[in-house]
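Handing you a structure now.
Excluded from the complex is one protein chain; the other protein chains are retained at their positions.
So that you can tell them apart, the chains are marked A, B and C in the order they are listed, and the count of residues begins at 1 in each.
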């Protein structure tokens, strides 16, 4: 049976699904969540993706590795309201020792249809903000290179 | 055995506990959650309290009843960081047909000690923003008056 | 003398410059403004652009015309800190009776170099959220069609 979700047809199931509830304070004067807040939800999905693999972002940062966002984009297909329960679906789109990119779909829980599709690109940097390359024998690279092998 | 938490000793167990995770975007340049965001978490606890009793706030508003916040205060005892799992404990402090007040403790999950204590006061208003009194024979007043009888 | 700014060389001077200060609460745990907040600043530039032409957005909405954002993207070239004074430079990229697109550069005041470049796309909708086309004889269309003639 064909899968109806085009992203899953192309990419397979998400690498991570973060479940969160729209906060009342996420909404704006139009009564729906402000577009800027979607990027805050995507960030929670990234943190959950790392945490689920044993790499709490605070510890990653303490080890001297940072993943600042350098590009992002989002397309909005429908609005979401206060208390809506969301699924933020995350896929690794590309990864190298210098950086990582993600694709996302924001879905209402229990619905396969995305209400937003998005992507972000991140550089790897050191404490001083300079670009760096992940150590090839580090635990985080062993995990990420395993993901890359599947892309 | 005496309870160690002074609020629970005085008030009994919370009327509602809302569990939520500190978002990275809740933090500020000091590396801890910005003090303004605690008020956003308290709001989620109020919505969860209403929802748990069958009164989703969006439906309450559609019925013509609003509960705008008219006063709030918070005392901060310790900072919280990105990804911390929190319990927002809520107690009804007072309620009448004209308004309602809440007390709160923000706790790190699994710890009895509050990291913040807070209170808010809300008026009941109509769609036009004018003060109103809840209908005495409404479902929401039957619920709230039951809580008031226990205070 | 050649202009050094590539966007201005291509597009001419901005259609609007919105000046604003980075709020401390715009920063995150990295000590720089959170990437999501740039989209909030772009929105202020759009409101300032409309207001400067005599079309306060609240009045536009009361007239039954809305401009929801349906796509956005941003590329970040450098961080900004609390209290930085910014110039949000806005250009109309395309406009029709069905929608409008903008390009932006975020600059530190007094510096020609962008710290971020961005774009947004907006549909025109009615009060019920349905797509609409601006009335051709309306004041706002007379203004926008004049801009379109220059693109």
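FYI, a residue touches a chain if its C-beta (ideal position, glycine included) is under 8 Å from a C-beta of that chain, and two chains touch if they have at least 3 such contacts.
Quantities reported herein were computed from a predicted structural model and do not represent experimental measurements.
S.K.: Decide which residue listed in C:83, C:109 or C:127 touches the omitted chain of the complex.
M.R.: C:83
S.K.: Return the single residue from A:8, A:28 or A:61 that touches the missing chain.
M.R.: A:28
S.K.: What chain C residues would touch the chain not displayed?
M.R.: 21, 23-25, 40, 43-44, 47, 51, 56-58, 81-83
S.K.: On chain B, what residues meet the omitted chain?
M.R.: 30, 34-37, 39-40, 66, 68-76, 79, 129
S.K.: Mind pulling the chain A residues that touch the left-out chain?
M.R.: Residues touching the hidden chain, for chain A, are 24-25, 27-29, 31-32, 34, 36, 81-82.
Here is the rule we use: only the chains that are shown with their structure count from here on.
S.K.: Please categorise the chain-chain contact pattern as a line, ring, star, complete graph or other.
M.R.: It is complete, because no pair of chains fails to touch.
S.K.: Which chain has its C-alpha centre closest to the mean of all protein C-alpha atoms shown?
M.R.: Going by the distance between chain centres and the overall C-alpha centre, it is A.
S.K.: Hey, what angle do you get rotating chain B onto chain C on C-alpha, to the nearest 5 degrees?
M.R.: The rotation relating chain B to chain C comes to 180 degrees.
S.K.: Look at both sides of the chain A and chain B contact and report whether the same residue positions are involved, with over half shared, or different ones.
M.R.: Shared-number fraction above one half, so same.
S.K.: As a quick test, compute the distance in whole Å between the mean CA positions of chain A and chain C.
M.R.: 26
S.K.: Please report how many Å separate the Cα centroid of chain B from that of chain C, as a whole number.
M.R.: 37
S.K.: Which whole number of Å gives the spacing of the CA centres of chain A and chain B?
M.R.: Centre separation, chain A to chain B: 30 Å.
S.K.: Show the residues in chain B shared as contacts by 2 or more other chains, in ascending order.
M.R.: Within chain B, the residues that touch at least two other chains are 24-25, 81-82.
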